[in-house]
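Contents: one structure, followed by commentary.
Of the protein chains in this complex, all but one are displayed in their positions.
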Amino acid sequence: MNLALDIFTVSAVSAGALFFLAGTVGLLRFPDSLTRLHALTKVDNLGLGLVVLGLLPQTNGLFGALKLVSIWLLVQLSGAIVTQLIAGTVRRRGSNG
Amino acid sequence: MTIFAVFDIGLVVLILGIAVSTIAARDAFAAVIGFVVYGLLLSIAWVRLAAVDVALTEAAIGGGMTGMLMLGAVARLRFAGGNDISISLPVRFATAVLCALVAAGLAIAVLSPPDAIPTLAPMVMENLAQSGLGNPVAGVLFVYRALDTLLEKVVLILALLGVWSLAPDSVWGGIPGLRVYARRSSTLTFLAQLLPPVGIVVAIYMCWVGAKEPGGAFQGGTVLAAMWLLVMIAGLKRVPSIGQPWLRPLLVVGPVIFLAIGLAGMVLANAFLAYPPGYAKPLIVAVEVALTLSIGVALGLLAAGPLEQAQQQ
Partner (left out) sequence: MISFLLGAAGFVLMTVALALVVILRRPAEVDHMMAAQLLGTGGGAILLLLATATETPPIVDVALLLALFASFAAVAFVRSAPGQESEV
């Protein structure tokens, strides 16, 4: 049982780390601010989500697990808001800022 | 080389790189962003140094308050045309020399520690159980160095008085000149409605957990202040005039209760700021709750800035 949980943790955390790498590649390669926002908020949120998912079996108790999930939810909210605010500013300025 | 060492070296290189880029930035905005990032990275460094209490403060101050305060200052400079003022070479040179001296002094202090570092930490850990607290940092702050903690909170109020005294006489008792978001933005309104309830819960949690684990009044108060600022910036709640009857009691309730318990200690426990045996923990928690409120109001008003508008009838 423990081994299965450990394998789950390793695979989920590894997948999350890969998404962080993908997000960074996106920031490097995408041509303008609006597309780079996708790389930052969507891909990194997925990365954090997978890391949280992977760490869930390692927490002790329901409270710790709830805290991990709420961190992910908070980051998702912030990601959505930040994207909207920055994209709105880009649009009003009519250029790449 | 262990994996810890690799991680730490990578972190230090990154922090130094961000620090250099912040200093080298030509533009105030870029420098402020660099500074905010630097603060957030420092909180990871404090975690690695096993100082989670400091990491929490750094995350709350660096992530929540400093960015708000300094980006507000950048906006004000733009508005007032302050970016056009050029600073003469001797002044720049003197600033650089002073900064280098401070950095060199710190480097000498850190790089050449005495052979036997003087520490009272073992004594704190030995006697911590008497106070009923589980967090040694809270123990030092509220039991062994309570006077320092009390004076720190008074300094916060003095700083606020300093900011207020920048206002001209005609607007005294008026409204701080916090620049709010002019355009009604549904995104910002949504955030300002959703985040503060979560933030208030986090603030209460920080304050409560401080007795047992890292956390405490300062971290909780900072979270409260940031949430309050968010609501005001989004335009959901007006910035209060400083003449409001509820505002000033809230500002001083923390230090006043702390001082009252300290004075009561002279009678009940034979020393100023001493706690009667067996009552230490409840009294400390009461002081922390009051301090959280006072710190929240004081930091919020500090970030709101000097008064600019006369009170409306």
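Here the chain labels run A and B in written order, and each chain numbers its own residues starting at 1.
Here is the rule we use: contacts are C-beta pairs under 8 Å (C-beta built on N, C-alpha and C of every residue); 3 or more make two chains touch, one makes a residue touch a chain.
Bear in mind the structure is a predicted one, so any value in this text is a computation, not a measurement.
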Hidden partner chain, touching residue among B:128, B:141, B:157 or B:206: B:206
From B:23, B:75, B:166 or B:260, residue that would touch the chain that is not displayed: B:75
Those residues of chain B which, in the complete complex, touch the missing chain: 3-4, 6-7, 10-11, 14, 17-18, 21, 29-30, 33-34, 36-37, 40-41, 43-44, 47-48, 50, 52, 55-56, 59-60, 63-64, 67-68, 71-72, 74-75, 78-79, 175, 177-183, 185, 188, 191, 195, 198-199, 202, 206, 209, 213-215, 219, 223, 226, 230, 233, 238-239, 308-309
Touch list for chain A against the chain that is not drawn: 6, 9-10, 13-14, 16-17, 20-21, 23-24, 27-28, 33, 36-37, 40-41, 44-45, 47-48, 51-52, 55, 58-60, 64, 67-68, 70-72, 74-75, 77-79, 81-82, 85-86, 88-90, 92, 96-97
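Everything below uses one rule, namely that only the chains that are shown with their structure count from here on.
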CA centroid of chain A to CA centroid of chain B, Å: 28
Of chain B, residues touching chain A in the complex: 185, 187-188, 190-191, 194-195, 198
Complex contact set, residues of chain A against chain B: 70, 74, 77, 81, 84-85, 88
